[in-house]
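Excluded from the complex is one protein chain; the other protein chains are retained at their positions.
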Amino acid sequence: MLSTFNISSSNKTEMIDVTSKIEEIIAKSNIKEGLCNVYVPHATAAVIINENYDPNILLDIQDALSSLIAEGKWRHDSVDNNGAAHIKASILGPSETIPINEGKLLLGQWQNICVADFDGPRERKVIVTLIKTS
Amino acid sequence: MLSTFNISSSNKTEMIDVTSKIEEIIAKSNIKEGLCNVYVPHATAAVIINENYDPNILLDIQDALSSLIAEGKWRHDSVDNNGAAHIKASILGPSETIPINEGKLLLGQWQNICVADFDGPRERKVIVTLIKTS
Partner (left out) sequence: MLSTFNISSSNKTEMIDVTSKIEEIIAKSNIKEGLCNVYVPHATAAVIINENYDPNILLDIQDALSSLIAEGKWRHDSVDNNGAAHIKASILGPSETIPINEGKLLLGQWQNICVADFDGPRERKVIVTLIKTS
């Protein structure tokens, strides 16, 4: 089963928690056991899984990536000035795949699924694919 | 088919080779062709695939991440002093997905599946999901 939804970022760099939207999709499906792939079809955004109970963690991750990958020094910046966003998105990657059991995502207690936008503000698409084990 | 097992780390940072445990799970299943997803439901641990024939490589990877992500300078450190562990886990990600053919994992000759614990010593859970192609 394949579903899509859109989200909107408000800042240049932002991490948006999409856990509850994905849990809703699984609840409406008839998948009891399987895998859930969360994918963003974008080259300057990524999917990450980490803790959002303390929202400072998502800010720390953004800061760490910004300190590693400086803005404004890349070949691609002459085209549309977002070279750093492409590099950060490549390091995190555009998808995560999470197990499902008894109809629920097997996220840990301190895991949330977030879309990292490194070139906002923009509207971004999220594609969720559910596969049953058999 | 979904299986879980636990492992224990003995140090703050440690990479634990789980290849043989995952190969056992596949051997006991009836999956001949498909995918194997290895997932850790933790926000300060990750799954990586690399070489463990020379175990120094796993130490080199830990050193490289520690030199990129310093300890003790993150917002989240005021909560439980493991901000760097969250950031390292985000960069590597909580899962890997490996093809299966003729009932065997298609790991390369120099690939092992390891759980990276960045906030040990702890007990960690590993979730293995097998999906058949049809």
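When the chains are written out, they are named A and B in that same order, and each has its own residue count from 1.
One rule holds in what follows: a contact is a pair of C-beta atoms (placed from the backbone, for glycine too) under 8 Å apart; a residue touches a chain by one contact, two chains touch by 3 or more.
Values in this document were obtained by computation on a predicted structure and should not be read as measured data.
A.B. asks: Which of these, B:Glu24, B:Asp54, B:Asp80 or B:Glu123, touches the one chain of the complex that we don't see?
C.D. replies: Counting the whole complex, the residue in contact with the absent chain is B:Asp54.
A.B. asks: Touching the left-out chain: which of A:Thr19, A:Asn37 or A:Asn101?
C.D. replies: Here the residue in touch with the unshown chain is A:Asn37.
A.B. asks: Hey, which of A:Ile49, A:Ile69 or A:Ile113 is the one touching the hidden chain?
C.D. replies: A:Ile69
A.B. asks: Could you list which residues of chain A touch the chain missing from the display?
C.D. replies: Output for chain A: 1-2, 35, 37, 39-43, 68-69, 74-76, 79, 83, 86-87, 89-91, 93-95, 97, 125, 127, 129-132, 134.
A.B. asks: What is the set of chain B residues that contact the non-displayed chain in the whole complex?
C.D. replies: Those residues of chain B that touch the unshown chain are 33-35, 48-51, 54, 56-57, 59-61, 63-64, 68, 91-93, 96-99, 101, 106-111, 131, 133-134.
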